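Structure record follows, encoded as structure tokens.
Left out: one protein chain. Kept in place: all the others.
On to chain A.
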Amino acid sequence: MNNILTKLPFVSNVRFRDAGTLVGLLLIALVFSILSPSFLTMPNIGNILQQSSINACIALGMTLVIISGGIDLSVGPVAALSATLGAAMMVAGVPVPIAMLGAIAVGVSCGFVNGALIAWGGLQPFIVTLGGLSLYRALALIYTGGTPIFGIPSEFRSIANGAVMGVPTPVIIVAILALIAWVVLTKTPLGEYLMAVGGNPEAARVAGVPVSLTKISAYMISGALASIASLILIGRLGAAEPTLGNLWELDAIAASAIGGASLMGGRGSIVGTLLGCVILGALRNGLTLLNVQAFYQLLATGIIIIVAMLIDRATSGK
């Protein structure tokens, strides 16, 4: 059956695993659209996409890191640190575009530190980014004294709250970033290097792949995307809290895994990760529409992750 499916032009272009994730999403959508008439309406779909956009932004970077054989637990605190520094710059009167670049530079730097410790220092990604998780959060808290930064200029806020032809800007921004990430992963040498380094680092090295630089690039991209996600968030909220981004890493890892990324490295897909984000977003949105208590939403999220992994396991064995 596999053979017949891959012969079809559509399926051969979209990877088989991604098609599976899409089926999962359609099933969830089907169930909710039966239970709640307002689920499958344009405004609500817009809501789902908007609610998923921040997680998607983080998850794009997470996917690249996971493919390289690593993990980035520090994305939430990196987001908080770059948000607070970026907001402070804006409040101090630095032009918005420069402040945004500054915030992104902070994220890239944090990613570089993570990557350098992992690739050159030879430390384990889990431990390094666990350290980063505390470290960057502490820096954000120390810098702000624990209080949020208010007074973010409205010209910046209007970017995050705007819409183009009815599509919220955050969704458009993340869609563009996803397209770039997809091109990087599937069409550039860096993408091949990420796959090779995650799949077999030693063979990659013998084949002349710049292993350390490849790993460091993945963490730098992850840091940059964490900053962009935080900019979207503070634009929407109008304030930069040093505690923002709590547990973002877990949602991003979950979305990547649902989308087919292997925590062993070497496997993963941008399309899959996006679908994974929308699955998580649709689930929360649908349960909220049905007035299901938050505790049960958490329960459902956990079940979805584990069911996705079980299906993955059962189908990849053959």
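In the analysis below, contacts are C-beta pairs under 8 Å (C-beta built on N, C-alpha and C of every residue); 3 or more make two chains touch, one makes a residue touch a chain; residues count from 1.
Basically, contacts and distances are computed from a predicted model.
J.: Among "Heterodisulfide reductase subunit A", "Sarcosine oxidase subunit alpha", "Ribose import ATP-binding protein RbsA" or "NADH dehydrogenase subunit M", go ahead and choose the protein name stored in UniProt for the chain not displayed.
T.: "Ribose import ATP-binding protein RbsA"
J.: Touch as defined at the start, partner being the missing chain; which of A:Ala160, A:Ala204 or A:Ala240 qualifies?
T.: Of these options, the touching residue for the absent chain is A:Ala204.
J.: Hey, which of A:Pro170, A:Gly223, A:Gly266 or A:Gly286 is the one touching the hidden chain?
T.: From the options A:Pro170, A:Gly223, A:Gly266 or A:Gly286, the contact with the absent chain belongs to A:Gly266.
J.: Go through chain A and note every residue touching the omitted chain.
T.: Counting over the whole complex, chain A touches the hidden chain at residues 183, 187-189, 191-193, 195-196, 199-200, 202-210, 266-267, 318.
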